[in-house]
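To start, I am sharing the structure in question, which I have written as structure tokens.
Removed: one protein chain of the complex. Kept in place: all other protein chains.
In this document, chain identifiers A, B, C, D and E correspond to the written order of the chains, with residue numbering beginning at 1 in each.
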Amino acid sequence: MPYVNIKLTSGVTQEQKDTLIAGVTDLLAKTLNKDPEKTFVVIDEVQPGDWGVAGVNTTVYRRRKKAAAK
Amino acid sequence: MPYVNIKLTSGVTQEQKDTLIAGVTDLLAKTLNKDPEKTFVVIDEVQPGDWGVAGVNTTVYRRRKKAAAK
Amino acid sequence: MPYVNIKLTSGVTQEQKDTLIAGVTDLLAKTLNKDPEKTFVVIDEVQPGDWGVAGVNTTVYRRRKKAAAK
Amino acid sequence: MPYVNIKLTSGVTQEQKDTLIAGVTDLLAKTLNKDPEKTFVVIDEVQPGDWGVAGVNTTVYRRRKKAAAK
Amino acid sequence: MPYVNIKLTSGVTQEQKDTLIAGVTDLLAKTLNKDPEKTFVVIDEVQPGDWGVAGVNTTVYRRRKKAAAK
Partner (left out) sequence: MPYVNIKLTSGVTQEQKDTLIAGVTDLLAKTLNKDPEKTFVVIDEVQPGDWGVAGVNTTVYRRRKKAAAK
């Protein structure tokens, strides 16, 4: 009966979500023999302005990384 | 001081949410004598495409169930 | 397919947990016609030192409340 | 490698979110020497109708508080 | 910068946990090009008495399933 919550910044297609759902469910079935019918995978897309890393929101963080890479 | 988080697939009316909030708060007050003023209930509606079960998203899952029921 | 997470400070008996699990599952079945077989309720007991309210941990908070009630 | 999730009722500006992200990251760096590059802060704005307290949703709760304050 | 939380009933070895951590991280890298250095996977083992399904705790639920299978 596993419950898996995946949080990531937004911009994910339904096809990619389906790959994540299938992959995680398969991993739990193979590793721990968990029943897929009792395996929930919930994906939360988070807006970049709502996700902070290194003390700033992700929009600012990515801009800095890009600038530093030049 | 309980904190309760209810995650379910979207399509819930405000009236139904109010029933859940009242019911859970009442249950915690009666069972554990928890103060309603310190009881938080947060409801997250999740799009069917973001909720996986049995290795597929809920839209696909429900379609399959319906087809199997015929 | 609801997933419910209840967080509360520790000191809950198994009987009380069972009452919470049964009550929440029943509430979701009656209010939203949710299948109990697909309803997960996860209870997290949190040590008082790990739960903060009003800027202090729960042990300190309760001591203050008691002192103020005298 | 801390992960911090802040849930609050909606109506928060990006500037306020940035203050929260910077403040929490700084607090963890100063208190526990946590690396900001490995500190995630995720903010969830919750609609007032989805947040319950005292057995009612926040819209109703605030209306009552205002009425009681008169 | 994904954050993944896996909740499952207790009884998982460190080797199985390591397989889950590696598998989920790899899945996110391949599907969404996510940087493993910024991918957190947190596993919560939940005692059977704290996890409810079908209105009862997991210990009771498994006993019933076994009895029904006879």
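Here is the rule we use: contacts are C-beta pairs under 8 Å (C-beta built on N, C-alpha and C of every residue); 3 or more make two chains touch, one makes a residue touch a chain.
None of these values were measured; they are calculated from a predicted model.
Asks: If the hidden chain were put back, which residues of subunit B would touch it?
Replies: 1, 3, 40, 42
Asks: Spell out the interface residues on subunit C facing the chain that's missing from view.
Replies: Where subunit C meets the chain not shown: residues 7, 46, 49-57, 60.
Asks: With the missing chain put back, which residues of subunit D would touch it? List them for me.
Replies: Counting only subunit D, the missing chain is touched by 1-9, 12, 16, 19-20, 23-24, 27-28, 31-32, 34, 38, 51, 53, 58.
We adopt the following convention: only the chains that are shown with their structure count from here on.
Asks: Applying the document's contact definition, name the chain pair with more C-beta pairs in contact, B-D or D-E.
Replies: B-D
Asks: For subunit B, write out the residues touching at least two other chains, lowest number first.
Replies: In subunit B, residues 7, 20, 24, 51, 53 touch at least two other chains, as defined above.
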